[in-house]
Structure formats: C-alpha cells, structure tokens
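For reference, the structure discussed in these notes is given below.
A single protein chain has been omitted from the complex, and every remaining protein chain is retained in its original position.
Our next item is chain A:
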C-alpha cells in the first residue's frame, strides 16, 4: 500500500498540481495567450480539431513507421553483410560513418527535387536516421560472441550461416532493440521536421499552418498528439522487445 502511494499517487498528484498551477497562471492573465495556452484549452482543441489532427497524424505516423521499418531493415542487412564479409566492412564502414554526419534535413530541398513533395522524402529521412543506430548496434551485437563460443562452433564444423542464425543473431537481439527504441522516437521527430520544412499534409505541416494563424491551442494540441504517437510507438517497440527476449529463452 505504501509502495503504491509512492509509485502512483505521488507523481500523479504532482502532475495534476502542475496542470492546475499552469491553468491558474493562464486564467490570471499572467502570460499572453499568444505565448502560452492552458491545459483546458489544449484538451478542448484536441477534441474540436480531432478529425483534422487524426487524419494528419495518420500521415505522419505512416511516414515514420515506413521509414523506421525500411531504415532498420537496411541497417540490419548491412550489419549482417559486414559480419559475413570482413573486407566489405573495412572498405565501407568509414564511409557510412561519414554519411551519418550528413545533416539530412539540410538536404531536404535536393531530396524533394528527386522524390517530390509527398511522403517519399519524409520516409527517406526517417529511414536514413533509423539506419545508423541499427547498423552500429546490430554490428556490435553480431560481434558480441566470445572466442570460446566461436571455438566451440568451429569444433562442430558449423558453417558461417549456422554461426549467424544460431549464435550471432540471438546474441544481437538486445542490441537490436536498443536501436529500435531509439529510432521509434527519432523517426516520428524526423518525419515531423521534414513535413515542417516542406509539405501540405501531416502533423508537421499542421503545426506550421496553425502557427501562422496564431492558433496557439491548436499548435499545442498537434504537438501533444505527436508526443502521444511517439510514446505509443516507443511503448509498442519496448513491448516487442519483452516478447522477443522471452521467446528467445524458450
């Protein structure tokens, strides 16, 4: 009971208190309504703008998830190729690290020239930013096989494929989920920022267009939805991790 008190009641009470004080500050007129709006107004905006928010949210989510899946798969495949072909790893890895330094959002205009104004460049950016965490972490995970295990597998005359599927891949699983959890949040943010720069749909576009109309509560409502989407995406990935790791130890 005392534990429940500490774990749930205290933080919830504190959170509610913050909301009440926030609303109080707004109601007292201490801050201009153009600068900050109150929680009540944000919730109201979430309800009245729900259809617009949800349809645009779905677009942002689609871009983020597509980019996340494509980028993570590409990163995983590249890491597997690096493990299988050491020469390839030595030749290509420095270049990939250099590529990671490319501020991809800054080259969005070029991407739009190539891919148009639709979802494609946003998916590309989300994928680009999901690629490197997976590549680096999966490669580390695949390499995380100690010499004794490799020696044992050698004594069994195991093929490189058997070593990969039976040892390297399961050993890398926790590392892969580290990357996935990282990319789950960053893919939402990168889709959002890309929409922000050039788009006519999605939550990023919506935030800009609300902002230009000084619809502060609506901006906050869109930001809240983006936040909820990122949290949900992270939560699903974390649940996937639990499931996969428990299945691994059957």
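Note that in this section a contact is a pair of C-beta atoms (placed from the backbone, for glycine too) under 8 Å apart; a residue touches a chain by one contact, two chains touch by 3 or more; residues count from 1.
Methods note: contacts and distances are computed from a predicted model.
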{"item": "Undisplayed chain, where the name is taken from the UniProt record, one of \"LutB/LldF family L-lactate oxidation iron-sulfur protein\", \"ATP synthase subunit b\", \"ABC transporter ATP-binding protein\" or \"Response regulator\"", "value": "\"ABC transporter ATP-binding protein\""}
{"item": "Identified contact with the non-displayed chain, of A:85, A:156 or A:243", "value": "A:156"}
{"item": "Chain not shown, touching residues in chain A", "value": "146, 148-149, 151-158, 162, 166-167, 170-171, 173, 248-250"}
